[in-house]
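Let me begin by handing over the structure; questions about it come next.
All protein chains of the complex are present and in place, except for one that has been dropped.
Per-chain numbering from 1; labels A and B assigned in written order.
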Amino acid sequence: MKSPNLRPRNLGEYVCSNCTRQLRRQRRTYATTTLASPSNLDIYDIVCVGGGPAGLSLLAALRSNPLTSRLRIALIESQSLSPTRTFSLPSTQFSNRCSSLTPSSVRFLKDIGAWQHVQRERVQPYSEMRVWDGVSGTSIDFAVPEQEMGVGGVVAYMNENLNLTQGLLRRVEELGGVEVIEGETVENIRLGSDTTNGDFSSWPVLRTNSGRELAARLLVGADGGNSPVRAFAGIESRGWDYERFGVVATLKMEGEGWGGNARKIAYQRFLPTGPVACLPMPGNHCTLVWSTTPELAQKLKSLSPTDFVALVNAAFRLGVTDLKYLHTLESGQEEEVSWREQHTPFSAEQVPQKVVGVQEGSVAMFPLKFRHADTYIGQRVALIGDAAHTTHPLAGQGLNQGQGDVEALANTVSYSVEHGMDIGVRMNLESYESERYAKNHLLMGVVDKLHKLYATENPGVVGIRSLGLRAVNRLDGVKGFFMRQASGTGEKLL
Amino acid sequence: MALGLNRHLLASGLPKELITACTTTTYQYPRHFSVLNRPLPNYEGHVPLTRLEKTGLAIGSAVYSLYNPYRADLIAALGEATATPYFIYRLRDAMLSDPTGRRILRDRPRISSKTLSMEHLRSLPENSVGRTYVGWLDREGVSPDTRDSVKYIDDEECAYVMQRYRECHDLYHALTGLPIFREGEIALKAFEFANTLLPMTGMSLASVITLKPTERKRFFQIYLPWAMDNGVKSKEVINIYWEEQLGRNVESLRVELGIDKPVDMRDIRKKDRARRKAEKEAKERSGDSLGIN
């Protein structure tokens, strides 16, 4: 029995104000598009846009949980996933896009059964982190105590992003049951309509460039910084550009590192232009992440391999004045650096071993940004990973924050399924947002302040930050707290 | 492990941050030493001093050199003892930021009678840097070899920077045209202070109290403002590769560095003397006319 006053246009007062607001907004944006006809509409419980680490982790998490394994799930990835599937490099070569995975992220990846699909011999755990101030030389060491070495005594794991996504994709394909739509872009997203099959007016309907239409009970935006899903949901993402680029490269070192293969060390030096990090990879390899100004990044990219290597060595050894000068040279850095090293006091074992080569074609750069979405959820929309937040890479937390989002969202969805709640309804997504938003915001704030604190040569600021770092380094309790927070095993702050 | 080493480091060097805070040195040696445990010198002639010894040296040399301004060795010691923590590093960095400065640091040229041929300098054209320089040397009866070697600055590169500054001092006279007698010396020290920020040059200004009142008035009215203005706005004079500029016309070098020639001190003194003499004569004449004598 259908009451006559329940035709869609009269529904307004029965639909929550939130939904009617969204309805109005969507109608305004997509007024000219024709509504989906119900016949060719594919109905999914979850449509995930974006097959990066966050999106694939979510699928693996949902499919590996018996509670959520009955959900009908689709993945839309605009690129082909073949390069991910077939990713294979000799053991002496590494992709230049690497991320640090905290023990907490690795524990989650193990939980969802993806870790064993990752090429483990290409993953490098490290148990010590040496960070120092490029202007004053003050340093702080984060080292896992000897007695904890056995029980997961790892600060973090360095891993190629492609190795991770490959492991995740293998896991997703092993579990099966996900409709993978690859190499198709999302042409538009709009709200569905009230049809004889049901009222889809609160459901996002995606249309791909091949004409497929998918209705999503829950649309997950794992579609990166310029998230189309976020744009559809009308969620603002705020922040700023750092006017900095991250220069990455795969480096060949003269040895396995000062601690040998058993005890790898990560190095990061804060220069006024931004931090430069040398992170251990298996064997004699390291991955470089050098945040610097756009001009200097461009310069770095244009250098010959020998001069590039010389400048990277200089970045961990020479004074700020020398570095500034070296950046002004068109070439000849190698000769200049070898002279300066004779006159610059540093202890060889406190800095990374000498870089002896750079993998061909591995030098790349990308702009650094700070962005945080106003909210991670909307009616039948959730944002995860870079779609929700983009942060400065100095703490190596970007990917880990994404994994934290995925774990929280998967738990929220699982709870909803277990209790018969509609997984897409905003109210039922609230616990995801409340678990993640403040936590991410706090971490991003700290990382942002660190960047700003170290992006100055002002002697007063340098003095104070050096004293602060020294104090933290001395207080084992405080240091331990920071270490546990950074590795994701810490006390819950929020 | 690295952690252990770090603890040791921290225990040894207390206000190390204050020393290194404004330098570009990435790493400081663990210099845990005392009078009884003196480390090996960092370069030939280096005398490593404890912080206490350095402070003592600074105070002692400052007091004695004020009593006896002709003790060049004390002034040199004062210069070295006060050049750290910040100042000599700043000067070194100024050189490192400049291609010529870097070349000087790399070549480490020394100015001495061995490296400079006095005969050659005397053969250079009038108003050239080298000819003017050798003119000073001849008039004062000194040689480039009378400069002391640096011994109390720990960093070998900074020690060279100090040495270079010292050896170039006489060339600054040639550059600015300021004479060697006390009034000119103080004006030049003021210029050097504004340009190099070395504390010793600033402290030397204390001897302004030893000037005659007219000289002092002149210093404050003419030469101090000139020194401050030109010292700050001109390029760092430490970055001049003098050995390459000897044949250069002084005036063109000044223009390149952005230094205005100060009022000619000899000229102004001559005029002043003439004026005073004239006054005195006038007075005498008026006395004669009054028939006092």
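We take it that a contact is a pair of C-beta atoms (placed from the backbone, for glycine too) under 8 Å apart; a residue touches a chain by one contact, two chains touch by 3 or more.
Just so we're on the same page, contacts and distances are computed from a predicted model.
A.B. asks: There's a gap in the complex where one chain should be. From "Ribosomal RNA-processing protein 44", "Ubiquinone biosynthesis O-methyltransferase, mitochondrial", "N(6)-L-threonylcarbamoyladenine synthase" or "DNA topoisomerase (ATP-hydrolyzing)", what does UniProt name that chain?
C.D. replies: "Ubiquinone biosynthesis O-methyltransferase, mitochondrial"
A.B. asks: Looking at the whole complex, which visible chains does the left-out chain touch?
C.D. replies: The chain that is not shown is in contact with A.
A.B. asks: Can you say which of A:65, A:102, A:202 or A:313 touches the chain missing from this structure?
C.D. replies: A:202
A.B. asks: Touching the left-out chain: which of A:43, A:279 or A:337?
C.D. replies: The missing chain is touched by A:43.
A.B. asks: Hey, which of A:425, A:443 or A:462 is the one touching the hidden chain?
C.D. replies: Once the missing chain is taken into account, the touching residue is A:425.
A.B. asks: At which residues does chain A meet the chain that is not included here?
C.D. replies: Within chain A, the residues that touch the unshown chain are 1-3, 5-6, 11, 13-18, 43, 70, 194, 197-203, 217, 415, 417-422, 425-427.
Everything that follows uses one rule, which is that only the chains that are shown with their structure count from here on.
A.B. asks: Where the CA atoms of chain A average out and where those of chain B average out, how many Å apart are those spots?
C.D. replies: Each chain reduced to its C-alpha mean, chain A and chain B end up 55 Å apart.
A.B. asks: If we count contacts the way the header does, which residues on chain A are in touch with chain B in the complex?
C.D. replies: Where chain A meets chain B, its residues are 128, 130, 132, 134-139, 141, 143, 146, 265, 269, 317-322, 324-325, 336, 339, 343-347, 349-351, 459, 462-463, 466-467, 470, 473-474.
A.B. asks: Which stretch or stretches of chain B touch chain A in the complex?
C.D. replies: Checking each residue of chain B against chain A gives 1-3, 6, 10, 17-18, 20-29, 93, 96-97, 102, 105-106, 155-157.
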